[in-house]
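With one protein chain withheld, the remaining protein chains of the complex are depicted in position.
Which chain is which? They are A, B and C, in the order written, and residues in each are numbered from 1.
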Amino acid sequence: MELGLHVDTSNPPFTVIVVRGELDVYSAPRLREALVELVSEGHRKLIADLEGVEFLDSTGLGVLVGGLKRLRSNDGDLSLVCTQARVLKVFDITGLTGVFRISSTLEDALAG
Amino acid sequence: MELGLHVDTSNPPFTVIVVRGELDVYSAPRLREALVELVSEGHRKLIADLEGVEFLDSTGLGVLVGGLKRLRSNDGDLSLVCTQARVLKVFDITGLTGVFRISSTLEDALAG
Amino acid sequence: MALVAAGTKSVELSVPSRSEYVAVVRLVVASLATGTRNLAADRIDDLKLAVSEACTNAIEANRKAGLDAPVIASCWEAPERLEVCIADSGTGFEPSTLSAHPEVSDPERLNFERGLGIPLIRSLVDDLRFESTPQGTKVWMTMFGGPDSGDATTEIVRTVVERD
Partner (left out) sequence: MALVAAGTKSVELSVPSRSEYVAVVRLVVASLATGTRNLAADRIDDLKLAVSEACTNAIEANRKAGLDAPVIASCWEAPERLEVCIADSGTGFEPSTLSAHPEVSDPERLNFERGLGIPLIRSLVDDLRFESTPQGTKVWMTMFGGPDSGDATTEIVRTVVERD
């Protein structure tokens, strides 16, 4: 299962990165690179759409936390779109639900 | 992946057995039992609908051949419904395409 | 609690210490738990995640030790439980000394990009044991729930078994 990454800039000032597939130690570095690149290109209001994520472990989580830190230290933000119980559970257990803004739909995330 | 077997008697004189899942050495005995039971209950015009079969190997094939033999020796018949390349290929390689009547739709099989 | 598994060994899988093989280990464990057990889907997801964390650590341990050793996943099945052991040939560690995470409300929380793995495993599986020596580490994870019992047993057995 390959990781799918798709960047959508059709909703300025937001940049949406749509993540699909399994986010683990193998694939997470690709997401990290993509986030670093987006920040270096000047994108500041990022939304990671995780609805298509079928698996997320602590390495994937670490990359999201790293992205959030990077953005906040650049006066930006990273929020998430996710309704999947399986994925939300990982945020819950690790106490990161309180750290990220997590929306149920992309519309909600764009409104926020 | 469990084997799913569903018997449909709503098209007399035909009896349709809908097979779903993986048909291999683990699951094939269940299909054999089902076919034996149907024959012993007096069903003679059997159609095995293989559209939902995701995997078929020679053990599964052997059970179908066994069912065909059993029916023919009881003045009955067993025909198949299948359009999946993956499954048809197995019949092709083993030369069994010529032994079974294989239809593309259940309607065709019922008409035959 | 003894460090030997309670059931009969069924599957053993050996993969290279490379990140692309973690998915294969997840797949095998999930397929065992689905095919020959009767675990609920969310418990299988829990097990996949726990296995993923343990494999990630095992790969890292082999890498740090400079070894081209495989990661070995073994599954043991007993009527009421499935045990999975992830083994590496790294230099070991002392699980009891792992530092705790700051509280969720603590602003420091954001600094924890790592160190989430073992706490996650702990909260996902029914029992977790480490067997770590300078020659390697084995992480034993247990999920209750037998082939026929489904999840009814899980809760019962969970309550009965003493956790340390």
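As a convention for this text, contacts are C-beta pairs under 8 Å (C-beta built on N, C-alpha and C of every residue); 3 or more make two chains touch, one makes a residue touch a chain.
Note that this is a predicted model, so its numbers are computed, not measured.
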From B:Asp8, B:Glu33 or B:Asp57, residue that would touch the chain that is not displayed: B:Asp57
Missing-partner contacts on subunit B, residue numbers: 1, 22, 24-26, 55, 57-59, 61-63, 65-66, 68-69, 72, 85-86, 89-90, 93-96, 98-99
For subunit C, residues in touch with the removed chain: 10-16, 20-21, 23-24, 27-28, 31-32, 35-36, 70
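Following the convention adopted for this analysis, only the chains that are shown with their structure count from here on.
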Centre-of-Cα separation between subunit C and subunit B, whole angstrom: 42
Inter-centroid spacing, subunit B versus subunit A (mean Cα positions, whole Å): 48
Per-residue overlap in subunit C, given as positions that touch at least 2 other chains: none
In subunit A, residues with contacts to at least two other chains: none
